[in-house]
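I have a structure here, written as structure tokens, and I will follow up with some questions on it.
Right after this comes chain A.
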Amino acid sequence: MIQLENVSKRFGGLTAVHNCSFSIPTGQITGVIGPNGAGKTTVFNMIAGLLQPSSGQIFLDGEDITSLPAHKRQSKGLYRTFQLAHEFSRMTVVENLMVAADSSIGENVFNAIFRPSIFQKQEHAAYDKAMETLRFLEIEKLQDELAGNLSGGQKKLLELGRTLMQTPKVILLDEIGAGVNRSLLSKIAVKIQQLNDDFGYTFCLIEHDLDYVSRLCDEVVVLAQATVLTTGTIEKIKRDERVVEAYFGGGKYEGAHA
Partner candidate 1 sequence: MELTGLFFYFVSFLTMAGIYAVICLALNIQWGFGGLFNAGIAGFYAIGAYSAAIITSTAASNNVGGLQQPIFVGMAVAAVIAGLVGWGIARLCVSLKSDYLAMATIGIAEIIRLVIVNEEWLTNGSLGVSNIPRPFEGVFKGQTAEIVFVLFVWIIVLLTYFISQRLHKSPWGRVLRAIRDNEDAAESIGKDTHSFRTQTFVIGAIFMALAGALSAHYFKYFSPDATEPILITFLAWVMLIAGGSGNNKGAIAGALVVWAIWSMTEILTGFLPSEWATRSSYMRMLLIGLFLQFVLQRYRSGLLPERAPKLDKLRRS
Partner candidate 2 sequence: MNKTLLMLTTAACITFAGLAGAEDIKVGALMGVTGPLANFIPPILNGAKLAEADVNKGGGLLDGQTMKLVVADSQASAQPSVDAAGKLVNIENVVAIMGALSSGATIAAANAVAIPNGVLQVSPTATAPSMTNLEDNDYVYRIVPSDNYQGKVLARAVLEEGFKKVAITYVNNDYGVGIGNTFKVEYEKLGGVVTKFSKHEDKKNSYRGELATLASSSADALVVIAYAAGSGAKIVKQSLENGFFEKFIGTDGLRDDILIQQIGAEALASSFFTSPSSPSSNAATEAFHARFDETFGGGSDKPFVDQAYDATMLIALAIQQAGSTDRAAVKNALRSVANAPGEIVGPGEWAKARELISAGKDINYEGVSGAHEFDENGDVAGYIGKYIVEGDSYKQTKIFN
């Protein structure tokens, strides 16, 4: 469970996020929606640790992780994907996943040079896990392709796969559907649902596409004008006048194909 308490972020004179408080409950799929410029990605970046809040606190299972560097949040089980695909373009697909596996022994430079035998077990495990993940995502045929050569949707799948290489508690998906074709999109939805059902992974996703959100999410957080407008189930949200106003009244809603 992730909790945000009065989190704000200012860039110079601009307030990108103002006094945001909400929580991402364990074992659920939470959606974060809102018009463009509402501060969704900024909130994500703060949860993932890429940005430091100007004020406020972020908790993971009760522990304050506000000032924990990004690379240390992963060991707490916090993973993310990016809005624009952040694949490792000059590495193969299987390497893209293996790099996210636990390779603590082989990542020590002395072991890497002098004792390559002692991390072979981890390497085998990493490879097997990577292949298993590729099979789960049904892209195992692409294993030796350079990630830079994949289609946009395949890259998104790859990024989702990367979050699955260790034992995630919370997976943050930043517009996983952006730039992905319809059929692949529903496939991704199936996979997310499956991961949530079978493994109990917690998801939090930013999405523009309200249909997609209503299909997947248990709870929805609506951001508008740098703060939380409301939270609740998708049915409740859809009936909320303010949400309708924020989306449609302002004319900023860009629909499903943003």
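How were these candidates chosen? In short, all candidates are chains of the complex that A comes from, given by their letters.
Note that in this section a residue touches a chain if its C-beta (ideal position, glycine included) is under 8 Å from a C-beta of that chain, and two chains touch if they have at least 3 such contacts; residues count from 1.
Nothing here was measured: the structure is a model prediction, and the numbers come from that model.
Colleague: Tell me which of 1 or 2 touches chain A in this complex.
Modeller: By the stated definition of touch, the match is candidate 1.
Colleague: In the complex formed with candidate 1, which residues of chain A make contact?
Modeller: 48-50, 69-75, 79-80, 82, 86-92, 94-96, 98-100, 103, 105-109, 111-113, 116, 119, 122-124, 126-127, 144, 146, 159, 162, 165
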